[in-house]
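Note that this complex is displayed minus one protein chain, with the remaining chains in position.
Chain IDs A, B and C follow the sequence of writing; residue 1 opens each chain.
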Amino acid sequence: MKLHEYQSKRIFARYGLPVPQGNIATTPSEARQIAHLLGSPVAVKAQVLVGGRGKAGGILIARDAAEAEEAARQIIGMSIKGLTVRKVLVECAAEIGQEMYMGIVIDRTHRKPAMIVSAQGGVEIEELARTRPDAIFRLLIDPLRGLMDYQARNLAFDLGLHGNLIRPFTTIARGLWRVFVDNDATLAEINPLVITPEGQMIAVDGKITLDDNALFRHLELSEMRDVQEETEAQRQARQADLSYVKLDGDIGCMVNGAGLAMATMDLVDLYGGRPANFLDIGGGARANKVAAALRIILSDPDVRAILINIFGGITRCDEVARGLLTAIQETSTPVPPMVVRLVGANEEEGRQLLAAADVITATSLLEAAQKAVALAASQ
Amino acid sequence: MKLHEYQSKRIFARYGLPVPQGNIATTPSEARQIAHLLGSPVAVKAQVLVGGRGKAGGILIARDAAEAEEAARQIIGMSIKGLTVRKVLVECAAEIGQEMYMGIVIDRTHRKPAMIVSAQGGVEIEELARTRPDAIFRLLIDPLRGLMDYQARNLAFDLGLHGNLIRPFTTIARGLWRVFVDNDATLAEINPLVITPEGQMIAVDGKITLDDNALFRHLELSEMRDVQEETEAQRQARQADLSYVKLDGDIGCMVNGAGLAMATMDLVDLYGGRPANFLDIGGGARANKVAAALRIILSDPDVRAILINIFGGITRCDEVARGLLTAIQETSTPVPPMVVRLVGANEEEGRQLLAAADVITATSLLEAAQKAVALAASQ
Amino acid sequence: MSILVSKETRLVVQGITGTEGSFHTRLMLDYGTHVVAGVTPGKGGEWVHGVPVFDTVREAVQTTGADTSIIYVPAPFAADAIVEAADAGIGLIVCITEGIPILDMVRACQFLEDTGARLIGPNCPGVITPGQAKVGIMPGHIHMPGPVGVVSRSGTLTYEVVKALTDRGLGQSTAVGIGGDPIIGTSFVDVLRLFEDDPVTDVIVLIGEIGGTDEERAAQFIAGEVSKPVIAFVAGRTAPPGHRMGHAGAIIEGGEGTAQEKIVALEAAGIRVARHPVEVADLVAECL
Partner (left out) sequence: MSILVSKETRLVVQGITGTEGSFHTRLMLDYGTHVVAGVTPGKGGEWVHGVPVFDTVREAVQTTGADTSIIYVPAPFAADAIVEAADAGIGLIVCITEGIPILDMVRACQFLEDTGARLIGPNCPGVITPGQAKVGIMPGHIHMPGPVGVVSRSGTLTYEVVKALTDRGLGQSTAVGIGGDPIIGTSFVDVLRLFEDDPVTDVIVLIGEIGGTDEERAAQFIAGEVSKPVIAFVAGRTAPPGHRMGHAGAIIEGGEGTAQEKIVALEAAGIRVARHPVEVADLVAECL
């Protein structure tokens, strides 16, 4: 679960990390009031869960409250990469001497958290990793020992910091580690970490991604989820415990198992079709879950054909068939042509159930994919 | 630093460990009020930092508020092993089904914390270790991993617990571990850990000893120190950063270094004398610290002779001499005969300074100890 | 021979009294796996499908000599179960559980590094040596004994490939699902090394997917140290960046982990990469 900048900064502040003073506004007049209270030049920043806000005009600097109101008027309601901006963060604009980068991620290869720092901040770290790999320093953190002071100091000296900057840097590094580990984050990032001309360090932008699988032990954090940024289909998928990702093609796919779902999409592509979505119903899905999955596909206006691929192991084919029938029968809109490939437990029973409905069944995956592609093309 | 039972239980409660409801009283009428509010039979327990309260009559059970007041009247002001009782804990008396033991200590040999549990609680664990070693289970805890759930469960099954008792036991074990590690304890103990006839687990008595060296990071805990239980000499020693332990002999000892101080006491004993105290002035002590040390010895009415043994390395003998002279000159009471053995840095200068005062100097440790014993005997 | 599990395997099922644990214990017993013990704290003394249940893994190991564990414990408690198994002396731990918090796994793996125990998974279908032992949740009947070693990050996708192999009469030495999580106990390289040393494995099938760089490291390892032919498949050529595709570990992040990169790396190492699951069997057949 990704957190907004303002949510990330609230968590940072709780751990003593220096963040600019500010508050969140949902209307231009609120933005004006906040800027007035802050009494200094402010940054007005769109709060949306995508990158590239700056380039899209989602971050404006305002010298006073009136300008802040105007900036908020421009930003609130704008669309950035398809997401409508509903909130802006209004905060003191920091004077920038130097921009650095500090982040913690999970290093999959070494199975450990890794702290990444660079004296070149403000750009995307992946971009920097490609263009200036020598400007990046990486430290694996023993998850049991945690980040030790000397390790943070080593990073500070790697970056060429000295004098009065060593202590704030190590304090921030330790704080970011606590943020990461206490909240079960998979990403905790300060970018840029700014050194002001007066030598203060400030986290001018921040990003936290939480481990969805650990939210059960952070109930207060799970309430931070911004449901306004979810599409209706995403919401339905989340509630039915389905993995769903919308794509830009026209063949709706429903598969049990993530790897097989991707392989099925790839096969559609191989035969010249374009998948409309990734949708994994998981292992051992019952009829109601299957019905919920089909409803999501049926509600997608782009879908011109549907490919359902079930390799039954724990999943029973008759349950799948029952779920499909439920969703088909209840829908009021016309159902696009559907190819269902069922193999495994109770596959005969499943196929018999579907025989009644206007559904093409198949046992071969290749055949099913080819048919679905042909159907989509003929619509 | 040892905490009182009521202080330990307040910390336990903060970590969700089940403790009896109750409060602290310094007068019988307060005890009455607390018992009235609790509205049940209560235990009235002397809060002193020594063992054996129960045998000394420092714990009484009261059926109602009037009895509680009477019990408090008996206990407050009584003397237990030389300490005057100033406070009582009044708390709900738990019904006792079974008494168990749970404690965490530092295992010096393995350099790790160890959790010790026994199904036989209510007695001193050292006593039990001697009489029923098979009734004790011991688990070394990896300080980086902490106590894991399965380890706590293993202990529970070791104790023969089952059914509904497993979960509360493991929760309490994990809580006690958090108490231990979060507060830098060197001992955290629940004894007895009671199972009531209804199957509830309650920490009926508790003990925490904090690591003095870690108090700098637990300022709120260091305020729990009960200065009323310190003697004047202990207070002075603590403030001057001296290690001082009162003994029951008559030869005051002042030495630099803990091992040498003990060896000096042993030597006094070997020659038939009895040391009045252990007093280590540490390494590199300056004149004012030496003076503070001598003042403590001079204020002890039992002291009939003084033995000062300084092996100078970092400690300079002239500084020691200056400190001694300061304390001697300012005192208004007669100074007992004093033998000073000085070797090491600036020893000649030190001896010359002392030559003026009425002090016997020596270079041989054996000679100095023999003289001090003889002087004490002749007083 | 074969790798990891065999007729000699003595299995303890952690979480045996749960719905899933009990269900799959029945299926593993039916397959012929030696399930010697189960563990559910507080249920010691019960029996599940004729298998004795213990309170702790320690006790199960002491009493039954179990050497391998399979874990069906719910996600919040699964990492503890893994460490419990390792601490009790279990040599091979197969963790089926999906949804374990990443930092729990990071800590558990750190501990496992200090012990000799090998972890397969989590979030995996398990390990099967056809005709000998099934330690997992895969459908046993689609497998047959033979010379093809299979290693995969996926579940049903593996079944699809195994079925295609079996349909062509190509049996499997062992099929290993290493799991779809970002943090897993055993990597492709670890399993490749075992297959390379296994006398009954003649060809190796490697089934990857988007996310991480495990396939790239496998390619490098194969180029340097694997003498047997390897056929690969990588799922997710059409997966968009920045989205988790079902598996917690299947995500293209920061431009890293695309299927294209992995396919390029594998082909650069001289490995033939199939275009779809069924083609894997065609390519394997050409090697034999």
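Annotations for the structure displayed:
Here, a contact is a pair of C-beta atoms (placed from the backbone, for glycine too) under 8 Å apart; a residue touches a chain by one contact, two chains touch by 3 or more.
Nothing here was measured: the structure is a model prediction, and the numbers come from that model.
The chain that is not displayed touches the following shown chains in the complete assembly: A, B. Within the set B:Asp211, B:Asp226 or B:Asp302, the residue that contacts the chain not displayed is B:Asp211. The chain not shown here is touched by just one of A:Arg153, A:Arg178 or A:Arg238, and that residue is A:Arg153.
Which of B:Gly16, B:Gly39 or B:Gly283 touches the hidden chain is settled by the complete complex: it is B:Gly283.
Checked against the hidden chain, the listed residues B:Ile136, B:Met262 or B:Ala357 yield one contact partner: B:Met262. Interface note for the absent chain: among B:Ser243, B:Asn288 or B:Thr326, the touching residue is B:Ser243. Taking the complete complex into account, residues 106, 108-109, 111-113, 124-126, 129-130, 142-144, 181, 184, 186, 211, 213-214, 216-217, 243, 245, 247, 255-263, 265-270, 275, 278, 280, 282-283, 311-314, 343-345, 365-366 of chain B touch the chain not shown. Although one chain is not drawn, its touching partners on chain A can still be listed: residues 145, 148-151, 153-154, 157, 162-163, 166.
Following the convention adopted for this analysis, only the chains that are shown with their structure count from here on.
Chains A-C form the pair with the most C-beta pairs in contact. Within chain B, the positions touching two or more other chains are listed as 145. Contact with two or more other chains is made by residues 107, 111 of chain C.
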